[in-house]
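One protein chain is absent from this view; the other protein chains keep their places.
Moving on to subunit A:
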Amino acid sequence: KMADTVSSGSSTRSGGKHSTTPADNYYLARRRTLQVVVSSLLTEAGFESAEKAAVETLTEMLQSYVSEIGRSAKSYCEHTARTQPTLSDIVVTLVEMGFNVETLPAYAKRSQRMVITAPPVTNQPGTPKALTAGQNKPHPSHIPGHFPEFPDPHTYIKTPTYREPVSDYQILREKAASQRRDVERALTRFMAKTGETQSLFKDDVSTFPLIAARPFTIPYLTALLPSELEMQQMEETDSSEQDDQTDTENLPLHMSTDDSGAEKENASVLQQNASLSGSRNGEESLIDNPYLRPVKKPKIRRKK
């Protein structure tokens, strides 16, 4: 069977399958009603059954008769410079078409009359309630009311979406680790570029620069000295309670409250207390590079 792509309704009789648009359905529904009307008229006349071709012929005739009456009545009406057809126009039309008007009242009062229900009026199926989102925008004043409504707002309004940040522990750890490695590498390279470098290879200086090691006079000093943080804390508490207590008494007490390995250095700190500040001052004067200055931590008040 060949697929029938003709969209007119008159080809519904032949076999091909074709899709019907809503306009076609509209047309077909009314045509079907006319067929029913013709069948009822035939039944009234006394026929029990009829050939399909005969019913189709009469349906076609009925439809074209009604259309012709409409067209002709409209023409007569416009012929007399009017727009609204009146009864006279229709009477003239019927007379012109050879219809005996005087018999019409008699026909109307005939005994057996059948009434057929009109084809149901179906509303346009709008978007189902479940799919609508948000209010449709109302018409601006310059748009007439019979125009279709605006579509749902989500079709033309752009709302940016944010992806939820990744909170998987493994991924986060991986990210943190790779970030730290990148930072360390960048930092060491930076230090190599800004400070003194020693090269691993004799000829090639720039490929693998090593940060130059600064030889200290007393190499073991850094191991014995407390870390920067401890020293800052020492300094802070030292300066805050200088007027109340003596230094020597408080220092071991404060040193014992520090976290990192303070017990080892208690004894040596007492002896090197005097040289401590001195060496620190000396170191500070040597450090010119602003990026290498010690980190300034906020003052933390510690209660005794």
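Quick notes on this structure:
The rule is short, and it goes like this: contacts are C-beta pairs under 8 Å (C-beta built on N, C-alpha and C of every residue); 3 or more make two chains touch, one makes a residue touch a chain; residues count from 1.
FYI, contacts and distances are computed from a predicted model.
A chain of the complex is left out here; the name its UniProt entry carries, from "Transcription initiation factor TFIID subunit 10", "Serine/threonine-protein phosphatase 2A 55 kDa regulatory subunit B", "Hemoglobin subunit zeta" or "Pyruvate dehydrogenase E1 component subunit alpha", is "Transcription initiation factor TFIID subunit 10". In the complete assembly, the contact with the undisplayed chain comes from A:66, out of A:66, A:176 or A:200. On the side of subunit A, the interface with the absent chain consists of residues 30, 33-34, 37-38, 40-42, 44-51, 53-55, 57-58, 61-63, 65-71, 73-74, 84-85, 87-88, 90-91, 94, 99, 101-105, 107-109, 113-119, 121, using the contact rule stated above.
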